[in-house]
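One protein chain is absent from this view; the other protein chains keep their places.
Chain IDs A, B and C follow the sequence of writing; residue 1 opens each chain.
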Amino acid sequence: MTKGGRLSALIFYSFLAASVAPLLSLLVLTVTAAWPYPRLSPSVLSWRYIATVFAPNRQTAEALGNSVLIAVLTTLLTLLIAVPAAKALGLYRFRGRATVKLLALMPLMVPSITVTMGMHFSMIRLGLTGSILGVVIIHTVFTLPYAIRVLTNVFELLGERHEVQAKMLGASQLMVLRNVTIPLIMPGLLSAATMSFIVSFTQYITTFLIGGGRILTIPLLFVPHLQSGEIQVAAVYSWLFIMTTLGALAITQGAVKKFYKSTYLLQP
Amino acid sequence: MKRVFLGISLLMIVVLSAACARPTATVASDNFADALQAARGKTVTFYGWGGSSAVNSWFDDIVAPSLLAEYGVTLRRVPMNIDQILNKLTAEKQAGDVKGDIDVIWINGENFYTAKQQGLLYGPFADRVENFTRLIDPAASDTKYDFGVAIGGMSAPLGRAQLVFMADSARLATFPASAEELLALARANPGRFTYPAPPDFTGSAFVRNIIYEIVGFDAINNVAADKDAIYDIIKPALDFLNELEPYLWEAGRTYPPDVASLDRMFAEGQILWAMSYTPLQAAQLIAKNEVPATTQTFVFAEGNIGNTHYVAIPFNSPNKDAALALIHHLTSVAMQTAKLDVNNWGDLPVLDINRLSAEERSVLQGVDIGRGVLPIDELLRRRLPEVHARKVAIIEELWRERVLLR
Amino acid sequence: MANIKLVDVCKKFGAKETLSNIALEIHDGEMLALLGPSGSGKTTLLKIVAGLEQPTSGRVFFNEVDYTDAPAQKRKAIIVFQDYGLFPHMTVGQNVAFGLRARGEERQQILTKVKNILQLVQLSGRESSLPAELSGGEKQRVALARACVVEPGVLLLDEPFSNLDTSLRLGMREFVAALQKKLKFTCVLVTHDKEEAFMMSERVAVILDNRLEQVAPPEIIYRKPATKKVADFMGDANYVPGKVISGKFVCELGVMPVNEPDTDAALGMFQGDQISLGRAGTGFSGTVTARKFAGKLTYYTVAMGPHLSFKVTSVTSDFLVGETVSVAVAPSGVNVYPLAEESP
Partner (left out) sequence: MRYYREVLGETSFFISLLYTVYVALVATVVSNLLGIVGAFAMLGLKRESKWPKFFYQLPLVVPHLVVVILVFHLFSQTGLFSRLAWRLRLVAEANDFPLLVFDPGAVGVILVYLYKQIPFVSMIVFGTLGSISKSFAEVAYNLGASRAMLISQVFLPLLRPTILSVFLMTFTFSFGAFEVPFLLGSPAWNMLPVKAYVYYTNVDLTYRAQAMVVNVMITVISIGLVVAYSHAAHLRQRMGNGGDI
């Protein structure tokens, strides 16, 4: 096995390098003013781009706050809907189950612009456009398929026996949920949450159409720079973005770990 | 489970009814002084392209503080592309929603045409803006027409753009003064020239500029906005572009998809020229060390296409008084002067120089426009008008079919 | 066929010791049972023999050749796992053929061997069934066939019958025994079931608390547990403190000849069936305090004074609770352990 182990390590670490190294070069870009061909390092460095992004009147803080708030709310709403839905799909046989399962995956299949435009009208009617809630709802549409998929698998694997056992032992609904169901599905719950957080955090068009520009998020700020070729500014936002996501994930995991004192690996 | 969903939707309705206590759309005050008075203490939202740090900085660092100081109006800038803005407005119009989010938009050309056609704009309002009536020449063609579309007071000019070319005088001895010279130069330096593929805004303007060069402005301006008719007229120009193609970058098999890519290729020395719709861009790039200091701006001897960008008020602007205040402020001498400064934006002013006081004129003319650029009067002298917005889309389509996919 | 020798095998998982200094020789063609409670390290030992785990220290020999570092594929030992480990996506035939294909045998030969072995395990005609379609006993037989078909020198059975019903279990035990006679492989059977170990094996190795306590034929294990631990594990041991004086164990129940050195602190052990009860009158007497009738046998608890009571297994069910009975021990049935072992 050791030879295989060394080969595995070689493959894995080269993949890892391919994942991480480009992000480091992105870090270099954040301070690169000029980098003429064929130099391997920038010729002129500048803090200007970083200063621009973090200037107090650039709404970066506001956007960051919104991004995190929306991602957290979206994750909560997603789990709130996905857990009962996945449980139903995973444990109970009912007519039309296959269809429902298929429908749950739909938003992944349909181009997001189509879904968003469809929902835009109803959102306007409901007066949800331009509100955090509206944005959270539209994000949830796109996070739900991932969450339902992951959790359905988990419930299918677990079956119902632990909950039934707990109920027979006289546990209340709430106790079953807190002490049995949630700890059991925790790894799945974590990956569903992680996925939801990331998907929500990276939404651009949907935030635009439903948020109507009232709700600024980080992607809204950096995508224009990306499109106009100001890649240094975009790179600064990208790093901010990546660090925030990682930070949020680490905090969530830490909190959950502390709460349940177990050792689940991060598994998005 | 049903009950869970029901609960969630109930919760949503409660939260949302709280969330949507929004101002109703207003009608602007008739009298401008009243409008300014009414605007005090309000927040005005400006929606426009947010991809340029320089432009953003002009709005955030110069316009916003002075607007607040002079008129007590808070500016909120939202970076959003015009096609998305129009999408949003169209959807709101179709849904019958009168309470919008946007007070002022940045618009021109085909988008102005679309917005006007669809009734997405509020107005006419321009005559009610004091600086518009005082400082802007009502007879100027870009006050009356935007890409050949009659404006009729539905938008007010914000700045003037013009297609310019840039090249490094250290690497290119002579700059092409015409399409033919460009062809000769490309032949001599194969793979060193290219242009962004339309529908990129700048690339599209370049193609039209070539059409002007080959068949003349009048020919294309006078033809009907019909695909076949336009093809008949511009065929020599398309032929010219096809003749040029083998000497372009990658032998014309592909084109940079946008002007940003072209700029980058130029900055990294991959190609010999770049182009821009911001005529003073070379000065900015030199100042930021992004291109060599020997970079120079030039245009064709017959002139380059120029256009004007405008601001307008959406039909459902919630704060039309504040919108008028902002537009008034944007067209002030102070703001236009600051805008011209390459350290801020480097955008050409729209003011009529003859209407300015001697003092205002000297302020405006005293602005340092930096190195490597053409003087403003030369730019204005070599400024060619735009064709009708509808023809732009047809020309882009023809370019794609007859040049790109040929 | 093969013999196996384990020399001072130790296994640690992190700081936790799972096996400590195991020295064991398994003879060619033998059926040996590894007996011990769950968690005593039996399965780990099996995996070390098979090469699926590496010992932390110690050596493993097959036919006197050191195989400690040889990969699993090179060994002649095959495990039949407790849960069978049938590949769910392969048919019975494909499962059985797997090991032969791994050995690169020819197709025709594989087909013949698979056919023969399936016949032997009475599964002819089920070649194309998927494991999901089999009963527990059938799955077990597929697993056996899959292991036997590669003609292993050593067959390692990990709790092979624990997932079967009682009735099926007996049948399968005989089946495996017959198979071993026929195919003549060395066989190591891991079990926590004493009866199963005794019935099936020629020798039993008892592992308790990660240590090999005793290796001996079943009767010796039962009648002469080498240590008090083994005696405890056997279940119906009764202890009486006493002394050993010149080859005799002296205790409340009398004086019995033993083959032990003299000591003042000894513990005599009698198995429940080495004590016979009779009508009150002769010898020592006691009172029946509990009685459990279990068919062939009846289990009594007999109190002999305030501190001493015996568990007695008897074929007679005549005595009732509260009855005074006479108690006699078979003199040869005593085992003597040092008393110090009492406090661990």
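Just so we're on the same page, contacts are C-beta pairs under 8 Å (C-beta built on N, C-alpha and C of every residue); 3 or more make two chains touch, one makes a residue touch a chain.
Model, not experiment: these values are computed from the prediction.
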Interface partners of the hidden chain - shown chains only, full complex considered: A, B, C
Among C:K5, C:K47, C:R173 or C:K228, residue touching the chain not depicted: C:K47
Of B:S66, B:T133, B:S169 or B:Q270, the residue in touch with the unshown chain: B:Q270
From C:V7, C:A72, C:M199 or C:A226, residue that would touch the chain that is not displayed: C:A72
Per the touch definition above, residue among C:P55, C:G93 or C:P131 touching the missing chain: C:P131
Chain not shown: contacting residue from B:P256, B:P279 or B:P314: B:P256
Residues of chain C in contact with the chain not shown: 47, 50-52, 71-73, 77-79, 81, 83-90, 98-99, 101-103, 130-133, 139, 146-147, 150
Contact set of chain A toward the excluded chain (per top definition): 1, 4-5, 7-9, 11-13, 15-16, 18-20, 22-23, 25-26, 29, 37-40, 98, 101-102, 105-106, 108-114, 198, 201-202, 204, 219, 222-223, 226-227, 231, 234-235, 238, 241-242, 245-246, 249, 265-268
Touching residues on chain B - with respect to the absent chain: 83, 110-111, 113-114, 117-118, 191, 197, 199, 249-250, 253-257, 261, 264-265, 268-270, 389-390, 392-393, 404-405
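Just so it is clear, only the chains that are shown with their structure count from here on.
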Touching chain A and also chain B, the following chains: none
Chain whose average C-alpha position is farthest from chain A's own: C
Most central chain, judged by mean C-alpha position against the global CA mean: A
Intercentroid distance (Cα basis), chain B paired with chain A, Å: 35
Per-residue overlap in chain B, given as positions that touch at least 2 other chains: none
Residues of chain A engaged with two or more neighbouring chains: none
Chain B to chain A touching residues, read off their complex: 1, 4-5, 8, 12, 15-17, 19-20, 22, 45, 47, 49-53, 56-57, 60-61, 64, 77-81, 84, 87-88, 91-92, 94-95, 97, 101-102, 258-261, 263-264, 267-270, 288-290
Footprint of chain B on chain A - complex, ascending: 33-37, 44, 46, 48-49, 52, 55, 57-59, 77, 80-81, 84-85, 88, 117, 120-121, 124-134, 137, 205, 208-209, 212-214, 216, 220-221, 224-230, 233
